[in-house]
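Shown here: the complex without one of its protein chains, the others still in place.
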Amino acid sequence: MAFLKVDFVTKYFAGSNGTGDLCVFRDVHFNIEKGEFVTMVGHSGCGKTTLLNIIAGLETPSKGGIILDGKEVTDPGLDRMVVFQNFSLMPWMTAYENIGIAVRAAYPKWDRQRIDEYVQQYIDMVGLTGSEHKRPAALSGGMRQRVGLARAFAVQPKVLLLDEPFAQIDALTRGVIQEELVRMWMATKNTVFMVTHDVDEAILLSDKIALMTDSPEARLAEIIEVTVPRPRSRETLIDHPEYTRIRKYIIHFLVERSRKIQEQGQR
Amino acid sequence: MSTSSLRDPFDPDVSLNHMGHAESVSHSDANHEPQTAEAITDRVVESAIVRSVFGHDLRRREFLRLVGSSTALAVLSSVFPLAAAKAVAQEKTGPIEKKDLKVGFIPITCATPIIMAEPMGFYKKHGLNVQVYKASGWAMIRDLAINRETDATHMLTPMPLAFTMGAGSQEVPFIMPAVENINGQAITLHKKHKGVKSAQEMKGFKFAVPFDYSIHNFLLRYYLAEGGVDPDKEVQIRVLPPPEMVANLKADNLDGILAPDPFNQRAVYEDAAFIYMLSKEIWPGHPCCAFAARKDFSEKYPNTFKALFKAIVEATQYAHQASNRKEIAKAISPRNYLNQPVEVVEQVLTGVFPDGLGNTRNVPDRIDFDPFPWHSMAIWILTQMKRWGYIKGDVNYQKIAEEVYLAAECREVMKSLGYKAPSQNSTKHNFLLGKTKVFDPAKPEDYIKSFAIRRA
Partner (left out) sequence: MNGINQVAKSKERQKVIISSLLFLVVFILFWQLNTKPSVGGKTEGLPGPLAVAERAWEMLSNPFYDGGPNDKGIGVQLLYSLGRLAVGYSAASIVAIFLGVVLGLYPTLYRAANTYVQILKPISPLAWMPLFLYTIKHSGWAAVMVIFMSSLWPTLANTAFGVSSIRRDFLNVSSLLQLSWFRRLFKVILPAAAPAIVAGLRISIGSAWIAIVAAEMLIGGTGIGYFVWNEWNNLQLNSVIFAILTIGVVGVLLDLGFVRLAKAVSYTE
């Protein structure tokens, strides 16, 4: 029994100017096993963020549904925590408080002391010791996302959803955080679904990569396995032959498929 | 002492005639004769009231036979504050129900008895702890009285009549046991009109009066109409609180005012205006302001009401003495009361004053204090209210006057304090102004129709 099932999900958006409904993607159907790290790759606008939001319960599917651990899920909840592209930290709270409010929500019966210890643990885990009493405005992009990651991991969700988490972080910091994420994931063995358009990132982090075609009428084209053995690091990855093969494959997909569809459209 | 006039007025078999025809005295009559002094007084009051309502003895007996005496008693009680009247007539006051009272006033010299009773100890003498509360205008006074925020209030003499009839406010029955002052107003004109000598020259003027239901408004209209000027069509009459009148005269917003003192004198003091005519020169002895209360206050707290009433009547009589006026002026000028310069208040109260035209005049009864609320005064006011269209339809002048102006009760209180009071409730009044006009209260409708300028 698959842990997370995306069950023939279709999404329409109401068309503007009365041109009729726009279908973003149709019949997306795949499974994620427990403890797997799956990434979805596709061009901007193919609906991957929308799909992630549907899994998180922040948006509703037009057709189909999401089944987690045998039960259908429709509302947002702590069992599917999200890490956002723009960090989504509460600017009036300190880093500590941002994580704290999530921990309070996840473990309402804990007392003050236990929460404090727990939060501190995660602060240390993401390397923010000493900055926990700063507000997000005083933190760099990388540090903010570390808070975001700490917050998400701290609630120990069944599924961790990452929505282009490092897109707004500078390239140099990005690499560092990616490796930190892998380390954290290997320690906790969460089930992860990530969305990105950074191919290298996908290969570095995931067990499987799902390829989406372009919108409208986007579909899940195929799922490929990342055959590079773990543990992986940026340094060792680029030398591995499987990395090069998979990378080429994906880029061909992205370029070729998009071209094909454009041609189809012109006919 | 014969108690024959004290037969039960609610017994249809009894005649209340004092003279002549002896009626058969039934057994029941003997049983109902009052024995104690208190009971006698009670009976006096009841008889007086029943007599004044029914007049003719035969009518009374018909009525009583028809409805029965307990109903009659109930009906009369709803119209007359029997309990209050009885309490008033008693020599000794019963225990006071409510010691701490608030009495509202407007800072004008008309309210002198109400105001002076506090610093000069008249309220205290009768066992009351009264706070005199300054209001900012007549509308405020009305609201304070109706909302029971004040227990008794300084009002303009037409106001209790108007409110009892539901004109200018919700319909709330008021009683006016005493007049505060008579005379004490003046027509004051802007100094640029120093040459004006008659009403005809006032066409197009902008006047101010303190309130629609005020003796000022009615006197001004009377004066203008007698001079052939239509007050609704040929001049503008505005309502302004008296304190604002002086400022407006100074600012040249008004041509004249018919205002209460001390504002006429203050306007002269500020070199903005001159006194054209004193109100006593229009109607000598006219009533101006009154002491009024909600009818239900007098019914709920009859002893308190009586004590208050006595205090006011005493203060009024004290103020009537010319020799006391200077002392009073000093007592009521401070900021807590009138808040006016002492000289101005003295000039008003003593009647020795500069008139703004360079003369010093000596008119001792420029303002005077006499508590007796003549029913005929009420009737005159009612005729003027009908004349100018403030009330419409048929008016039972006598009935309303009696309901509101408690002449009988005032007489009782004055006598109990040792003062002389008129023996009648109504009289004819003389108006000056060239041809002396007489007002006969027995013929109100004819009086209204005798005017050339009127709205009804």
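In order of appearance the chains are A and B, and numbering begins at 1 in each one.
In the analysis below, a residue touches a chain if its C-beta (ideal position, glycine included) is under 8 Å from a C-beta of that chain, and two chains touch if they have at least 3 such contacts.
Predicted model, so just to flag it, every value in this text is computed and none were measured.
Of the candidate positions A:R135, A:K158, A:K208 or A:H240, contact with the hidden chain is made by A:R135.
Contact with the undisplayed chain is limited, among B:K134, B:K326 or B:K437, to B:K134.
The hidden chain makes contact, of the residues A:I101, A:I115, A:V176 or A:I224, with A:I101. Residue in contact with the omitted chain (choice from A:F3, A:F84 or A:Y249): A:F84.
Listed by residue number, the positions of chain B touching the unshown chain are 107, 131-137, 140, 143-144, 146-147, 149, 243, 246-247, 266, 269-270, 334-337, 339-341. Annotation for chain A: contacts to the undisplayed chain at residues 56-58, 75-78, 80-82, 84, 86, 88, 90-93, 101-102, 105-106, 135-137, 155.
Just so it is clear, only the chains that are shown with their structure count from here on.
A separation of 89 Å divides the Cα centre of chain A from that of chain B.
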